[in-house]
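Every protein chain but one is kept in place in this view of the complex.
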Amino acid sequence: MHLLLQSFLRLVSVLFGISVLVFLIVHAIPGDPAVIAAGLEASPETVARIRRDLGLDQPLPVQFVRFVTRAVTGDLGTSIRTGVPVVSEIRERLPHTVILTLGGIGLAILLGLMAGMAAAITRRRWVDRVVMALTLVAVSTPSYWLALMGMLVFALQLALVPSIGVGTPLHYLLPIVVLGLQSGGQVARISRAALMETLHKEYVRAAEARGVGRWRVIGRHALGNALLPVVTLIGLRIGGLLAGTVLVESVFAIPGVGRMMVDAVIARDFPMVQGGVLVVATLIVVVNVLTDLVGAGLDPRVRAA
Amino acid sequence: MKKLIVVVLVLLVVVACGGGGGSNTPTGPRDTLVFAASADATTLDPHNTTDTESDQVIMMLYETLIGFDRDMKIVPRLAERWDVAADGVTWTFHLRDGIRFHDGTPFDAEAVRRNFARVMDPVANHKRLVLFDMIDRVEAVDARTVRITTRYPFGAFEPTMAHVSAAIVNPAVAEKFGKDFGSAADRASGTGPYRIASWKKDQEIVLERHDDYWGEQGRTERIVYRPIPEAAARVLALEAGDVDVISRIPSADIARLEKEPGITVTKTPSVGMQQFRFNVTKKPYTDVRVRQAISYAIDRRAIVDNLVSSFARPSTGPLTPIMRGYANLGEIPHDPDKARALLKAAGYPDGFKTRIATTPRYPMGVELAEALAADLKKVGIEAAIDVIEWGTMVTYWAGLPPEKNPQEIFIMGAGASTADADWGLRPIFRSAPTNENNYGYYSNAEFDRVIEAAMRETDAEKRQQLYRRAQEIVYLEDPGAVWLFDTLYVVASRAAVEGVTPSPLGAVTFAHAVVR
Partner (left out) sequence: MSESWRRLASDVPALLALAVVALFVGAALLADVVAPHDALAVDLASNYLPASRTHLLGTDHLGRDTFSRLLLGARVSLTIALVATLAGLLVGATLGLIAAWRRGAVDGTIMQAVDVLLSFPDMLLAIAVAAILGRGVMSTIVAVAIFSVPIFARLVRASAQSVVGADFVVASRAAGASATRILLRHVLPQCYAPLLAQGTITLGSAILFASGLSFLGLGVQPPDPEWGAMLSRGRELLRSSPLGAVAPGVAITLVVLSFSLLGDGLKDALDPRR
């Protein structure tokens, strides 16, 4: 119970920090949203009126207080560019980003653990290195490049999957593979290290000495212990993944939140930027808290404490 | 482990076969055409938008009283005929009978009046307000006659009325939603050949045929707009057959697509052009000889032939050939010796240092600046390049007084959305205290006089002479910019697609398009 309360307090304070940070950043960016919204052919009067309509003529602290008090009630304002409430703009796009992120994580865990296990089981340095190198190549390639190459090969030349868009589950396959490969490398690295370490532990050796098969040893003892750092890593990486979907979303034309926020920064659509960051940050913090709790459940040391 | 490998292999084979077997050829015209836009529409309110991505959807949903045809000639639309009184300010439009909005409400003169009341309402403050500055009042004479009175004789009145922002929206729906009109699928209603069926933000806009349309019916049941922001992905999607039509194609890909058998590439002369403007309040650009020198120092031919050949033609004046009022003043030759001589005469025999501001928003924007800098270096001018992100760039063009604007030479893409000399020259070169439209503070007394006279001139012959004079001044005698090239609007489609209508305004419409 104490842990839950602590987590909740952490959530609130981090979110407050995020609100301050995003507000400051948004207002430090040069560029007047009213000017951009009005378009290049507009008159100064039009611009001035838009500025007044948006409340941008108010002092900054006033704007901040208004932003926070509204946000608490679930009102994130209205998009400058489209005139639609930010909440509904985000609601429409969030599922796509969540699917990509979850799919990416799922595939990453699968690939990562498989690669890590292959490396750990064979215990030959070269197998280990080759497997790690292969996953590393994916991690070491810029994601948009990997995405375009994947599209070129699998959508155009082999015609296995659709190139862009989100119509069917098949549409998500290539983007998820790209995201999964990218993060899978890191998961592989962590799970390999964790597996190696537990395999050296006394009780594993003892079990092996008792004649328990290597597969069972891994399944019974090593895998469970290796999961802890993997969960921690996912907690750390979730921010990168959620926000990192932006490049993949752009290439595959997926209407997600990452792309929305980047477009919003470029158009100086402040309410969209603030709202988007706040929602994404909330997700990130919630996942962080969850992974902490799961981690606490998995780790006997934390459980005992 | 082995089992797993087998499973994976089997899966791969299944997927591969499934993919291969799916390529059945459809018979007859398809009921859906998919267009890959570069971005989603921001709004479907014609009175409140300034971006092409929105405009090209708007052009399918709504219509203007009079319109442009493919050659930018004025043709009847919702009005079957119109005339102007001898006073030059009273315009009468006779509306077509039997036209209905998408929801069935009849279209009449009162609807027109309410539309202009809406777009010109200073309190509602729509973005296109300024375009209709010259209109004094709009009256519904009877159900099928509209009278519009301008404050002064205005030479470019017809092209302004043909502009997409003069489109007639369903007044009842517009008044119901106010500012929110056009923000969602159920908040847009016009008289156009297609109506909106659904709009998922950043994902797709689906239009369906308006069966009650007064004119020639659309040939395809549904038109889908799918925004694909990444240019390389747009091209891939076209080649993979996932979309039927694309625009905004990377220049290197245009040449390649032209050779692809299954792809058709169309290039349309447009109102668009690419130029680099001088801030004439900054030394040494206060000196006309320096500006002329830079103009002669640029090898436009080399740029057009090598860098942008697939979508550009060398400039022959400050307007493009398809615009009303255009005068062919010829290409400016590449003459580095003349440039050096002019620089010497201006007191810069060894050149000087300057900065070129550009933005990747324009096709090849950064590369053009680099090519410019390389040419300038040959006549002794050292130009550093500032690549500026679009959102920041427009703040330099937002009505700053000269002392607050550090830019020296900057890229500018011009394209008057009325395809007329007035809108293409007057706002951007007439003397003004700030750079709200005249981004480079260009100021020339004779130009101001001529352009003002041309605007009020309704005699076509005299008007043309005045515009020719204005163009000579700004292009050759007292250059306000380095004009590089006129852009061609390029659209690529699958070979099975017919009847796509690219507009010289840089938009594409599908009123009569079909996929065979």
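Here the chain labels run A and B in written order, and each chain numbers its own residues starting at 1.
Here is the rule we use: a contact is a pair of C-beta atoms (placed from the backbone, for glycine too) under 8 Å apart; a residue touches a chain by one contact, two chains touch by 3 or more.
Nothing here was measured: the structure is a model prediction, and the numbers come from that model.
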Absent-chain contact - pick from A:Ile90, A:Ala155, A:Val230 or A:Val280: A:Val280
Contacting the left-out chain in the complete assembly, out of B:Val224, B:Val280, B:Ala371 or B:Leu488: B:Ala371
Residue touching the undisplayed chain, where the options are B:Gln217, B:Thr286, B:Asn306 or B:Ser431: B:Asn306
In subunit A, positions touching the absent partner: 10, 13-14, 17-18, 21-22, 25-26, 28-31, 129, 132-133, 136-137, 139-145, 148, 152, 189, 236, 239-240, 242-244, 246-247, 250, 258, 261-262, 265-266, 273, 276-277, 280-281, 284-285, 288
Subunit B, residues in touch with the chain not shown (by the definition above): 231-232, 235, 250-253, 255-256, 299, 302-303, 305-307, 360, 364, 366-367, 369-371, 373-374, 385-389, 391-392
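Definition applied: only the chains that are shown with their structure count from here on.
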Subunit A residues touching subunit B - in the complex, by the definition given at the top: 29-32, 35-44, 46-47, 49-50, 53, 81-84, 89, 92-93, 114, 118, 144, 148, 151-152, 155-156, 158-166, 250-253, 255-256, 259-260, 263, 265-268
Contact footprint of subunit A on subunit B as seen in their complex: 1, 4, 15-16, 19-20, 23, 36, 39-40, 42-43, 49-51, 125, 127, 129-131, 179-180, 183-184, 200-204, 226-230, 232-233, 236-237, 239-240, 242-243, 389-392, 394-395, 397-399, 417, 427, 434, 436-437
